[in-house]
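The structure appears right after this line, and notes come after that.
Omission of a single protein chain aside, the complex is shown with its protein chains in their original locations.
First chain written, first letter: the chains are A, B and C, and each begins at residue 1.
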Amino acid sequence: MYSEDEIRVEQLGECRYESPLTPLLDYRQYSINYVEESDRILVDNTVSSLSDELQSGRALTGLEPAGARRKIFFDPATTRAGIVTCGGLCPGLNNVIRSLVNEFTRRYQIQSVFGFCNGYQGLVSASERPPVELTPDSVKDIHEHGGTILGSSRGQQNPSEIVDRLLEMEINILMVIGGDGTIRGAMAIAEEVSKRQLEISVIGVPKTIDNDIMFTDQSFGFQTAIAEGTSAVRAAHVEACGAPQGVGLVKLMGRHSGFIACYASLAVNDANFVLIPEVPFELDGEHGLLACLKQRLRQSGNAVIVVAEGAGQHLMQRVNQTDASGNQRLGDVGVWLKSEIERHFAENDWCLNLKYIDPSYVIRSVPANPYDSVYCSRLAHNAVHAAMSGRTKMVVSRWHTRFVHVPMSLAIRERNCVDPNGDLWMTVLESTGQPPRFG
Amino acid sequence: MYSEDEIRVEQLGECRYESPLTPLLDYRQYSINYVEESDRILVDNTVSSLSDELQSGRALTGLEPAGARRKIFFDPATTRAGIVTCGGLCPGLNNVIRSLVNEFTRRYQIQSVFGFCNGYQGLVSASERPPVELTPDSVKDIHEHGGTILGSSRGQQNPSEIVDRLLEMEINILMVIGGDGTIRGAMAIAEEVSKRQLEISVIGVPKTIDNDIMFTDQSFGFQTAIAEGTSAVRAAHVEACGAPQGVGLVKLMGRHSGFIACYASLAVNDANFVLIPEVPFELDGEHGLLACLKQRLRQSGNAVIVVAEGAGQHLMQRVNQTDASGNQRLGDVGVWLKSEIERHFAENDWCLNLKYIDPSYVIRSVPANPYDSVYCSRLAHNAVHAAMSGRTKMVVSRWHTRFVHVPMSLAIRERNCVDPNGDLWMTVLESTGQPPRFG
Amino acid sequence: MYSEDEIRVEQLGECRYESPLTPLLDYRQYSINYVEESDRILVDNTVSSLSDELQSGRALTGLEPAGARRKIFFDPATTRAGIVTCGGLCPGLNNVIRSLVNEFTRRYQIQSVFGFCNGYQGLVSASERPPVELTPDSVKDIHEHGGTILGSSRGQQNPSEIVDRLLEMEINILMVIGGDGTIRGAMAIAEEVSKRQLEISVIGVPKTIDNDIMFTDQSFGFQTAIAEGTSAVRAAHVEACGAPQGVGLVKLMGRHSGFIACYASLAVNDANFVLIPEVPFELDGEHGLLACLKQRLRQSGNAVIVVAEGAGQHLMQRVNQTDASGNQRLGDVGVWLKSEIERHFAENDWCLNLKYIDPSYVIRSVPANPYDSVYCSRLAHNAVHAAMSGRTKMVVSRWHTRFVHVPMSLAIRERNCVDPNGDLWMTVLESTGQPPRFG
Partner (left out) sequence: MYSEDEIRVEQLGECRYESPLTPLLDYRQYSINYVEESDRILVDNTVSSLSDELQSGRALTGLEPAGARRKIFFDPATTRAGIVTCGGLCPGLNNVIRSLVNEFTRRYQIQSVFGFCNGYQGLVSASERPPVELTPDSVKDIHEHGGTILGSSRGQQNPSEIVDRLLEMEINILMVIGGDGTIRGAMAIAEEVSKRQLEISVIGVPKTIDNDIMFTDQSFGFQTAIAEGTSAVRAAHVEACGAPQGVGLVKLMGRHSGFIACYASLAVNDANFVLIPEVPFELDGEHGLLACLKQRLRQSGNAVIVVAEGAGQHLMQRVNQTDASGNQRLGDVGVWLKSEIERHFAENDWCLNLKYIDPSYVIRSVPANPYDSVYCSRLAHNAVHAAMSGRTKMVVSRWHTRFVHVPMSLAIRERNCVDPNGDLWMTVLESTGQPPRFG
């Protein structure tokens, strides 16, 4: 599928230092789990895809496994690391920060770890908030709280200015936690580093509450997010049943990918209609959403609609704007759908009780649940291992349950989406009883 | 304070039947907790108020205590009860329904309990959904779910038509769970019953998520509601801290009374500004909200505002509408405040990150927490005791930790509000550091 | 009921200082909620009890209301306060600590607040952990965590040694958070202070997860505790239903008072047998627990038993020991009951699936829920007001929904217990269907 070139991770140089060990870990020559560097994790794990690859005569390719290396590139004694969180909030940010700090200082005995504040804004000289020094003690309890102690922001900054700043602060490793826009920014920084022939590693920890980044089984915070989304769907169901001709309408996150909408709907099975960006829908027509909604109300007296924020954009008047991260501003499909449904039913003298629920920031701001908490720690540890070994311009990820290194260019090439012909969407169709297409 | 007349509860007639006992309770002549009927609970429990009353020469008055009576008015063998839930959802509705059913059937061995669906709509002949028979088995698990299994609706129906329906179904006891509009409706039914000289008891269980009904220490569901409201304030705080110049704005319920806003803000102490209907505020002026907000942002870089839905109505253009319950439609203070703040800061070239959170239906639809669950049971049991003893046109309530009977006319005479000179609001001022008045 | 002497709160001396105000609160001469000092809150609020009192010719007595005083005893400029937490953990301890610190420093502008560590052990010179200075910043987030940041311990220390320590550290106000043993210790300290004619205020904030302290509507943390207890009862029910002849046995806290067992059982209504210290039970006999359990299993195939830790002590062999607080060590009724039931059924060749659940420390260690959180703040604020006004040897409390001052001697005279003839226990009997007495 992917060529060696596409899949190869850049490295700053030869690993000349021994990985340090704490006295306890060294005790009795305990066999530390150093990763087998020469191994690779297959991108596709079916026999058929592999046979194709073999028949084509190409060498088998795979993703580099993440993990601790026996030899490392950076000298712990002189290494200084920086951490920055960018873009919208997502459960688990503080867990990642905390585990990065702990791994840098405890495992690799690095003395100086800094947090840059308010996203890339904190990496330029004009920053409102100065960088803060991070220690195991200062991050001790932060994982119990949502959000990010460093603050965040959307948007890019001048890569050259950022590299100046890193040099000024003698930072060798920059950890960037953010989504595809942020990773694009990190690539630009890494390229500037490379242009100037510097030895600064830029490593990404992919953050997307929508679970829309490729080569990652599930993005951190996603499971926490679906639990909160589930509460909203449950509330919509209760409200729909609590009034004659009750309709509960929930807008959940998902700009390009409807994973949260699908999972939150499946978790309680109370949704009757799930609308996601991957599957266009029509309001009108014999099997349009409005017709199906009327049928449901006639039969059951209530209905629950779950809509992902990126769904139905083709139906709304274009909002030709982008936000600071360069993301196109979406029309508010929830508010629009509410008014379209209410208008349509009012025109038909049909008395409706529509309750609209939009929980977005509540979902983004909760602390990571225990599973995500552990996942964040492991991602962070692997990010530190990667950085210490001199890898750069890559993100850490988990693919088919194995932690791997993915070049930034590959990670942002496509989006991870709900496959309209796949089994997740099929399960949604079976559970809601909705038609495969509205229209 | 209150005269005998204002405080006296109506009774349909003499209690001629023995209160039935289950065999186990009767075992060994166990002394059942029958209430001392002649006693009264003081409305005001301070020495000073009492001294005033005594000096005025009036007899001491108090509220009738709730509880089981040794003699009852209705013959369990022939009594049929009905239950209806009206108005907006509130945590605990299903608990009340369940405990009413259990107490009627288990304690008083009543054979027929009916649920009327979708509020008062279910009590007229044209009802969309017919009444359902309720049994201990059919309500076994309903308290684990939010909302009301009976459905609800806003608005009144013709009292005469309702009484016809009760007669037709041979209902002797009507349990009405609802807010002040609903209780007003119940009074009209009770008066129609009285006019026709019928023996039908109409008892109310006061429901108000806003905690704004008088003579009740705390309305059922209120504690559950503030827990949910607290989550929203916590989310606003996390979002405010997660971005440069971050402002978290939360709208919470409270049409006339700001209890939820006060409690949710105090519970986490993350709010900087709390706006409630009882304390008018101004946007402009030296100590106006906008000036204070700017000062806070200058000092701390973030701010959290909690606004009750009924606050600031004088500042918005009047929406001259009422809903089906006759409540005046309020302008949406949350959306209005969001746009006023954003406009003002934009005009001052101040780049703001305002995140708006409106969790309302989620708060209404959660199941009762354990404390509210127990409280609902006890309210319901006392409502059944009152009904069986032939009381009518009254609500059950808890006043100064004692369960009491309150005449409907007294219960809806005034609203329970946050006292701007009281210690709850003082605690809010101390905890937020906001000025006593904005303007 | 109570004489003036019993109810009167001691005061160190005349209040000569103006209560300080923050600039914002002072703004526009806002009318601060100063308490009406001459008023009193009636201990008993029924007309009948009052009439008795009036007829006896005695003056009406009542508890002193808590709240801010216009004039205070201590000069904020020179006052130093100390806080200590004693006895077992209880949800809300950190909330109380935090609100004490905030109120001392923000409202009264006191510069020095110290926390003594590990209970009374931290108040003697040989203390393992030295006192820590507490500031609004250092206690900012502690309410989000269970337990107490100060640590706690059981047991008394020499009052004379403690007063030496207070003098040495120039402490004027000692805030003691603890149960009846702790309050007894605080009385001894206050008496030593008084003997030496010192001006040190000793104020208690009553802490009892069992809700067994008199003159308090509900102790802080109790509602949080019953929520956790409810989870255990729900688990027992699920386990009982998950196996043939399944019995779920839950031990909940309650050394002398069965409130937690009653509330947790009522909250889910899944318990079939509730055993509390106030109502002795027998295993054997026609209506003994074992006979009733067999009947239940025959009928339904499963059963849930909730037992408070202090129940059934007369049935077990005496454990003649006391713990460091002087509390008698109880036999473990849960383990004993488990083995008695299993033995009995095994002897009768009755195959039982008994699952035993003992959640105790989990209940003690959770953070306060939002309601308790607000309640703790208000208690703490009132404790600070009381201390600043020179009150001593008293506890703050809420009685009939009003915050009051209660002399320590009165607070510990009796225990608050579940009344076997009261309506709470009646509701338990109705909901479980168990006989009023087993035996």
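Simple rule for what comes next: a residue touches a chain if its C-beta (ideal position, glycine included) is under 8 Å from a C-beta of that chain, and two chains touch if they have at least 3 such contacts.
Just so it is clear, the model here is predicted, and its values are computed rather than measured.
*Asks:* Looking at C:169, C:214 or C:235, which makes contact with the chain not pictured?
*Replies:* That would be C:235, which touches the missing chain.
*Asks:* I'm checking contacts with the chain that's been left out. Which of A:80, A:184, A:287 or A:344 qualifies?
*Replies:* A:287
*Asks:* Using the touch definition from the top, which of C:65, C:146 or C:312 touches the missing chain?
*Replies:* The single option touching the absent chain is C:146.
*Asks:* Among A:69, A:107 or A:251, which residue is in contact with the omitted chain in the full complex?
*Replies:* A:107
*Asks:* Which residue from A:9, A:41 or A:117 sits in contact with the chain not drawn here?
*Replies:* A:41
*Asks:* Over the whole complex, note the residues of subunit B touching the chain we left out.
*Replies:* That gives, for subunit B, the contact residues 141, 144-145.
*Asks:* Touching the missing chain, which residues of subunit A?
*Replies:* The list for subunit A reads 22, 24-25, 27-28, 30-33, 36, 38-42, 45-48, 50-51, 54, 60-62, 65, 67-68, 102-103, 106-107, 143, 217, 223, 226-227, 229-230, 263-264, 266-269, 287, 369-371, 373-374, 377-378, 381, 400-403, 421-427, 429-431, 433-437.
*Asks:* Over the whole complex, note the residues of subunit C touching the chain we left out.
*Replies:* Within subunit C, the residues touching the omitted chain are 89, 118, 121, 128-129, 145-149, 151-153, 231-232, 234-236, 238-239, 241-244, 246, 248, 301, 353, 355-359, 361-362, 364-366.
FYI, only the chains that are shown with their structure count from here on.
*Asks:* Could you find the two chains linked by the most C-beta contact pairs?
*Replies:* After tallying contacts for each pair, the winner is B-C.
*Asks:* Please name the chain that ends up farthest from subunit C once chain centres are defined by their CA atoms averaged.
*Replies:* Between subunit C and the rest, the longest centre separation is with A.
*Asks:* Measuring from the mean C-alpha position of subunit A to the mean C-alpha position of subunit C, what distance in angstrom results?
*Replies:* 45
*Asks:* Distance-wise, how many Å sit between the C-alpha centres of subunit A and subunit B, to the nearest whole number?
*Replies:* Subunit A and subunit B have C-alpha centres separated by 42 Å.
*Asks:* Please work out the Cα centroid separation of subunit B and subunit C, and write it as a whole number of Å.
*Replies:* The mean C-alpha positions of subunit B and subunit C differ by 28 Å.
*Asks:* Two-or-more-chain contact residues of subunit A, please, as numbers and ranges.
*Replies:* In subunit A, residues 145 touch at least two other chains, as defined above.
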